[in-house]
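Excluded from the complex is one protein chain; the other protein chains are retained at their positions.
Order of writing sets the labels: A and B. Residues in every chain begin at 1.
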Amino acid sequence: MSKIVTDVICPFCGTLCDDLEVEVTDDGKKITDVYNACAIGAEKFLHSQAKDRITRPRFQQPDGTWKDATYDEAAEYTAQILAKAKKPLMYGWSSTSCEAQSMGHEIAELTRACVDNTAAVCHGTSLIAIQDIGLPSCTLGEVKNRADRIIFWGCNPAHAHPRHMSRYSIFPRGFFTVKGQMSRKLIVVDPRVTDTAKLADVHLQIEQGRDYELLNAFRVAFKNEWLPDMVAGIPKEKIREAADMMKSGRFGIIFFGMGVTQTISKNHNIDEAIAVTKDLNEYTKFSIMPMRGHYNVTGSGEVLGWQFGYPYSVDLTRGFPRYNPGDTSSIDLLNRGEVDAVFVIGSDPGAHFPISAVKQIARVPSVCIDPHITPTSGVSKLHVPVAFVGVETDGSAYRMDNVPIDCRKVVDPPEGMLTDEEFLTKVRDRVKQLKGRA
Amino acid sequence: MKNPPALYLEADTISPDWFAGKTAAQIAELPVYEGNTPGKLGDYFEITGNAGPTATDTKIVVKGDVKKIKYLGMKMSAGELLVEGSPDQYAGAWMSGGTMLVKGDVDAFAGIGMKGGELTIEGNAGNYLGAAYRGDWRGMAGGKIFVKGNAGSDVGMYMNGGEIVINGNVDVHLATHAEGGKIVIKGNSPGKMGGQMVEGDVVIFGTIDVMMPGFKYADDVELEVDGSKGLFTHYIGDTGERHKKKKGQIVYGNLYQKI
Partner (left out) sequence: MTEYIIKNGHVFDPVQGIKGDEADIAIKDGKIVKDSEVGKSAKVIDAKGKTVMAGAVEIHAHIAGPKVNLGRIYRPEDKLFTSTPTKGLERTGSGNSIPSTFKTGYEYAKMGYTTAFEAAMPPLFSRHVHEEMRDTPIIDEGAYPVFGNNWFVMEYLKNKEIENTAAYCAWLLRATKGYAIKVVNPGGTEAWAWGLNCLSIHDPVPYFDITPAEIIKGLIEANEFLGLPHSMHIHPNNLGNPGCYETTLDTLKLAEGYKAKNKFGREQVMHLTHTQFHSYGGENWGNFESKSKEVIDYVNKHKNITIDTGNVTLDETTTMTADGPFEHHLTGLNHLKWANVDVELETAAGVVPYIYSPDIKVCAIQWSIGLELALMAKDPMRCFITTDHPNAGPFTRYPRIIKWLMSAKAREARINSFKNSDKVVSATHIAGIDKELSLYELAQMTRAGPAKSLGLSGRVGGLKPGMDADVVVYNFNPDIPVTDPEQIETAFSRAAYTFKSGVEVVVNGDVVNNGNKRTLWVDAKVKDNPLVMRDIKEKFLKYYSMTQSNYESLGHHFVPNPFAIEVDATQ
């Protein structure tokens, strides 16, 4: 026999679907199936049941083998390296709960560390742009109920946020959008012909690296000013047509991703896209929203924001928060050899950072908190497995539109395994003793 | 420099304002930070000589390898600071007066938020030269920055006063969001220049690989720049951005390219 747990929140991507139904055995101990999730979300739940999970902390030996340890020993090592370091870096946070993040921030403040999250390689540039020009935005329900002009710029939700289009942006029949997909026009801007682009009414196959110019051209088109014949590989007639399509809607939204946040102009791309959105509000209603990747990178930004004032790349080394990506951001800190201890949680910089930065993680005392074996755990001195938030423990998370949802616990973690929050609490208590503040 | 730091050193106390009125022994006691660990300037540097009674009368020469020293000359308001090597980030950041001369290169964020004074860099400059601090629409407001070599990206972001002269080439995103000020580039630019510019002047002697579509041809003009006269193509922009009107005429940002 089995039971169904309803209203389960999927802890994988920023879409943060909260309508999952997870089938568990009658005794509530094992997950047997997942309904309503996309393939990625389903796998997040199902693979947590794998028999070969690492269940205990382990230290990497000089010869590359691993030796098991207790959580207490792991907490001791972690507390020691963070307390002793002159400039420790605590990175990641995007795949864990706000409660865990908050405990981590206490440790960072006690040890005067740098705290950073995965926005540093993802939407950090969006945050810089928002700081420079603002952000006209809305919640995903507004898109569902009102939007009739959708633009996907530099993102491919068909692959990266698979249920986004069916839950919010293209297919749903909302209050004012009863014809569903037929109520909407879709523009996709992408150099590639992606699965998302195949659904578009207009696909602008932009020349790579010229998003800033094309966005500028839209703003020029809105003002009916002169345009060169071709911008970013798009003829000016097509630019004016697309501009008119945007202006003629009732409610439009631009969704954007790595295609613009991490290509050459970075924050300037987003800045100009926000300027396009702001300009469009002179003619109709328009909003813009970043397609956040990790399910709780937004949450990490929110908690860092209300506790320290900045959403990522926070430097607490002087006892108070300072912020300036390029100086306080993780890859720069690592590449420049500016940190002397690294703590990673809820992310995989080993896979995502440039190799020059990953080598630094290998060179200094390092801890990786992750249920999986990853490239990061591979270069760390200590690997600590923990329970999956949203599967084996509850915790607060924030969706890509900043809406807070409380992730549920569906089953217990493996016997004796701690949650992020529990492990971090041990570390915090030990750090307090070491710093004479217990 | 006698004792280079293992990590990086934050030495914002190396400025005429901090040194003013102090003896060498007192200067050696000034605080510096290596990460979260406080130290004394004398732990890392050998100090000789005394400062002047005021910042204006104080002249500092920094010798040795300073490539891991951050915030040199930060917030200085008067006096002279000469750096013989190549300092790290924030050289001359938030300067409001005095003169700072760097013989080598500077890293990122040199001269950000500058309000006055003169910053001369004989080598190359990194990114964000003379730019605004994150989120601040009030960038460089006054003063002069001169770079003999090349400069990086994001020069003069949100600039609204002062002057930047670069002898060499620049990278992308110069004068983004500028609302005033003047930037002269003797070399070349790959493009993305003057994006979202409201007001201000950019003069470039070399090539621009790709022009922003928001800049349209206005006319050809004769200008005198840096002592020499020449004919320049005059573009106005950013035509996608907001602009105010003066005496019924729209005030644009100006981009002049040498013919």
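In this text, a residue touches a chain if its C-beta (ideal position, glycine included) is under 8 Å from a C-beta of that chain, and two chains touch if they have at least 3 such contacts.
These numbers were taken from a predicted model, which means no experiment stands behind them.
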Selected residue (touches chain absent from view) among A:139, A:183 or A:335: A:139
Residue touching the undisplayed chain, where the options are A:91, A:323 or A:343: A:323
Selected from A:192, A:236 or A:278 as touching the chain missing from the view: A:278
From B:19, B:33, B:71 or B:133, residue that would touch the chain that is not displayed: B:133
Residues in chain A touching the chain absent from view: 6-7, 9, 18-19, 98-99, 102, 109-110, 127, 130-142, 144-146, 167-168, 174-176, 250-251, 278, 281, 284-285, 287, 301-303, 305-311, 316, 318-323, 394, 396, 398, 401-406
Contact footprint on chain B, counting only the chain that is left out: 133-137, 242
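Assume only the chains that are shown with their structure count from here on.
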Between chain B and chain A, distance of the C-alpha-averaged centres to the nearest whole Å: 34
For the chain A and chain B complex, residues of the former touching the latter: 85-87, 111-113, 128, 131-132, 210, 212-213, 216-220, 222-223, 225-228, 231, 264-265, 268, 271-272, 275, 279, 316-319, 323-327, 336-340
Sites on chain B touched by chain A in the complex: 6-8, 33-37, 70, 89-90, 108-109, 127-128, 133-135, 137, 158, 172-173, 176-177, 191-192, 195-196, 210-214, 216, 238-241
